[in-house]
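Note that this complex is displayed minus one protein chain, with the remaining chains in position.
Each chain carries a letter (A and B) given by its place in the written order, and its residues are counted from 1.
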Amino acid sequence: MAEHFPLGLILLFPAIGVVFNLFVGQRAGRTTVGIVGAGVIGAAFVVGAVAFGRLLGLPTGGALTSTLWPWIEAGAFKVDVALRFDALTAVMVLVVSGVGMLIHIYSSGYMAEDGDYARFFTYMNLFVLSMLTLVLADNLLLMFVGWEGVGLCSYLLIAFWYTNPEYAYNGRKAFIVNRVGDAAFILGILTTVWVGATHGLWTLNFVELRQHIAWFGPATATMICVLLFIGATGKSAQIPLYIWLPDAMVGPTPVSALIHAATMVTAGVYMVARLNFLYLLSPDAMELVATVGTITCIFAATIAITQPDIKRVLAYSTISQLGYMFLAVGVGAFSAGIFHLMTHAFFKSLLFLCAGSVIHGMGGEQDMNKMGGLASKMPITCTTMWIATLAIAAVPPFAGFFSKDMILSGAYTSGHFGLWLLGLITAGFTGLYMFRLMFMTFHGESRVEPERAHHLHESPPVMTLPLMALALLCVIGGWVQLPEGWLWGGSFSRFLSGSVGIFKPALEASDLGLSILSLAVSLTGALIAYIFYIRYPGLPTYLAWRAKAIYQLLLEKYYIDQIYDALVSRPLFFIAQYVLFKGLDYYTIDGLVNGTGTTVEASGDAVRRFETGNVQHYALIYLIGAVGIAAFYLYLVMR
Amino acid sequence: MAPPSYYMILSAVLFCIGVSGVLLRRNVLIIFMSIELMLNAVNLAFVSLSRAWGSVDGQSIVFFVMTVAAAEAAVGLGIILATFRNRATVNADEINLMRW
Partner (left out) sequence: MPLWLFIFLAALAIIGAAGVVLQRHPVHSLLSLVMTLVVIAVLFIGLGAATVGFLQMIVYAGAIMVLFLFVIWLLNLQSQPLEPGHLALKFLGSLGSAALIAELLLFVVHPPPAITQNRAVAMDFGSIGRLAQSLFTDYLIAFEATSVLLLVGVIGGVALARRTTAGGGGAPGGTP
């Protein structure tokens, strides 16, 4: 069933882009860099599409494979740099390279004024390369290489404008928080190897792991799944490690769109879906995933309601939507999670790119309190962003409707009523914060500062064309998976079933009823936003004043950053500064080193006094030595 | 017929006189001469042992010692000359460029 295909090409093209932009980019013109940067991603997309075509010709569960070279051979432990292209990977590759290509095109306009054009595209290409490695890997270790690679690129791109100390700090924050998760991820990998090793097969290959799934007992499976999920909470910004994502918004907006919305942050969801056979062994781990996802989902949505910064709203929205995906995979509806991952990639990257377009037009302003009434100035941006908003608010027939509906019905029919209810409420919050964002930005009275108002402009075509392409995807992207029984209903799930299996509902429920219910909740949220921000613009201020405590709590993001600061950062800093640095490094280790130096210097100073320069003194010492040696021989003779 | 040990005693006495000359005198030329004296004391020991063993090896060594002494005298006296030219002294106390 596994057919050979030169999958290395998918990775080769972004790699060419990296090398070109890194070494030649500074000298090549901006146009060349932009064309190469976007072109290599497009080429990867084309190869991915060809591979997808081949995959469709195979029976369900088929895969394309390609072994590039042997990587590690240590005794029985053997890992190859090998790629595997099955249905799940196909979706991921097409999303990553397709959305990635559009964002690259957009970036060539957005970053046009930036001095470090080539460096930007180097990082972006490197990111796509890493992400494709992550999704194409046929074993856990190579996947981890991609996992770390995207983390590195995330850090590099958040801190892209590194001369600003705050941006550099946020980059480090993202990297360090991710390290926490990655440490657990590594432990998970090691545990997996260990389980295989006890049965004589040292492997991390997904196919082989799946074949020998019987080796994993429930306890071991839970341990591995929880460890890997902790890694996923770091990468995919779930409680408790989500804190880096809102701060990651200081990076260039295309970066936020590509990495912190569409692709990288979904790596955790992909990982859970990829290892679905392992997670299915452990109901406890599944419950954990679903619960954490749901709590994150509603938690982040509530924060998003009050944030004034347009990108931060979207960041919390991303966290919230990722929560939905984890809810889906946690209840066993893996294809629903991947489906939402895909549609989310469309509408969230579109939202970010539109926000970027707004910020671009506003000359860098991100505060929605200083926007309003932009619809007439930026018609294309406004229209496309509305499409994305309707998609994320799950209004039919836009993409988000189908995927979110699938998740909620999955949660309901698997019997997780509590989680379903929280998800449903979050749908209302989603409508609220997204419509709030739209109303505050594009409608109502203009609050734009006068000096910004006169050069307010629509973005150039190189930026608006990707917006339109993504808007089209937002409209039709959901149609690949209509509810069961409708036209080609369930086609996406069937396509994915070879990789992630088929979701088996525990109980029957009316799909239509659930859909109408969630739609009603969403629209209620939208209606509230309309009342608050268009009809009675004074109302939010009044309400914030009346419910000051709640408002402050939400505005300050539940004080989580402050709590982490007090509980984790400060104690660590204290230990690092006073125990490790001052106590250990400065006094103990430096003391030893300096003490060695001082001792040598002092003894040298003492000994050098013998160096009188007078040859007779040397001769005397020589004589003493000779007398001593003679005495020794005398002792030997006389003995 | 004087036994070898007599020669050895003479050799030892001459050697130690040379040693004391090296250590007690300040004049570098005298020091140099004392060194030559020490070398000759050793040569005497070699030759007497050569006779005692009935082997010419000791004499060969003496031959080499003389060669080394000749080369050493050439270079050593050259150094003394050069030093005297710079510092106008042959007093070992005043020739202490290598002092710390």
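Methods note: a contact is a pair of C-beta atoms (placed from the backbone, for glycine too) under 8 Å apart; a residue touches a chain by one contact, two chains touch by 3 or more.
Computed from a prediction, not measured in an experiment: that's the story for all the values here.
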| item | value |
| --- | --- |
| Residue numbers in subunit A that touch the chain omitted from display | 616-617, 620, 623-624, 626-627, 630-631, 633-634, 637-638 |
| For subunit B, the residues touching the chain missing from this view | 1-10, 12-21, 23-27, 29-30, 32-34, 36-37, 40, 43-44, 47-54, 56-57, 59-60, 62-64, 66-75, 77-82, 84-86, 90-91, 93, 97 |
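Note that in this section only the chains that are shown with their structure count from here on.
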| item | value |
| --- | --- |
| Length of the line joining the C-alpha centres of subunit A and subunit B, rounded to whole Å | 85 |
| Complex contacts: residues of subunit A adjacent to subunit B | 608-609, 611-616, 619-620, 623 |
| Of subunit B, residues touching subunit A in the complex | 19, 22-23, 31, 92-93, 95-100 |
